[in-house]
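Apart from one protein chain that is not included, each protein chain of the complex appears where it belongs.
Chain naming follows the written order as A and B, and within any one chain the residues start at number 1.
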Amino acid sequence: MPEDKKRGVTIVVFSGELDRALAAFNIANTAAAMDLPVTMFFTFWGLGVIKKEEGKVGSGNWMKRMMNVMDRGGAKRLKLSKMNMGGMGTAMMKKLMAQHNMPALGEMIKMADQLGVRMLACTTSMALMGLDEKDFIPSVKEFVGAATYVGNALDSDVNLFI
Amino acid sequence: MPEDKKRGVTIVVFSGELDRALAAFNIANTAAAMDLPVTMFFTFWGLGVIKKEEGKVGSGNWMKRMMNVMDRGGAKRLKLSKMNMGGMGTAMMKKLMAQHNMPALGEMIKMADQLGVRMLACTTSMALMGLDEKDFIPSVKEFVGAATYVGNALDSDVNLFI
Partner (left out) sequence: MPEDKKRGVTIVVFSGELDRALAAFNIANTAAAMDLPVTMFFTFWGLGVIKKEEGKVGSGNWMKRMMNVMDRGGAKRLKLSKMNMGGMGTAMMKKLMAQHNMPALGEMIKMADQLGVRMLACTTSMALMGLDEKDFIPSVKEFVGAATYVGNALDSDVNLFI
């Protein structure tokens, strides 16, 4: 491949909703299965997607703890961006996915890890929300700022903000 | 044009809201009018944008039918993502657009078709929602998975997720 032909995909995962997280991992895993390097940069509400299920509430002052109580995160707790209907829509969607033998979000995250998708957590957002490295699932191995993301995006062909 | 100079635009239409659909088609049609190849990949709620107006409710079990009743889709039925105000904001926006001789969403979709914009429907989302090929407007001629989208995006200059 000529050097000027970049290849690769980056995805900023800003949203903490189930449907958007599913879309992000669907694209990421598809691209990774096509042998493309894939980088996901989780920022703001997107940090909720990669938080541990046990969901510690975060350290620091009462405001940070409150933010974390309101938005506890973890792949199993995410809700649809619309038609959540008090949880019923989200439950229905999960059931439909299971009926169609589609992997749940947690499985897609594991798959991404196995396929070599790099998952980066945004340190600026982490500071804001009082989260530290041990609050995240083990698939998240890099904790970086926006400059690292921008550098990655410059070297990639497809860059999405979800 | 040298071979390494890619040209073209892809847009993932994930959202099923009127304002975001308008933005997607505005960019798509502008690019197509500039003679660029444009591909739109409709997935998840975005399928609602290209569903037939008559809006059949979908086949399959009661959950799918219920999903389709709640979110019937079709370009005329979409709502604003904010300031919908029980439909009043959406109606006002449509009126303002007409006053400014701006095309309605339905007209923009027809225009896109005439300009050669490729409209792809995501088969994974279709399965989930119990929709099949005949549920979509005739401008939608390709029914594909995420790999087709990723392949298109790699060959394009500008890739957006809306």
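Just so we're on the same page, a contact is a pair of C-beta atoms (placed from the backbone, for glycine too) under 8 Å apart; a residue touches a chain by one contact, two chains touch by 3 or more.
The structure presented is a predicted model; accordingly, all values stated were derived computationally and were not measured.
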Which chain A residues would touch the chain omitted from the figure, given the whole complex? 4, 12, 14, 16, 43-45, 61, 63-64, 66-67, 70-71, 124, 127-128, 145-147, 149-151, 153-154, 159-161
Since one chain has been left out of the picture, which residues of chain B touch it in the full complex? 2, 4-5, 7, 9, 19-20, 22-23, 26-27, 30-31, 33-34, 36, 82-83, 85, 89, 92-93, 95-97, 99-100, 102, 157-162
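Everything below uses one rule, namely that only the chains that are shown with their structure count from here on.
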Quick check: how many Å separate the C-alpha centres of chain A and chain B? 24
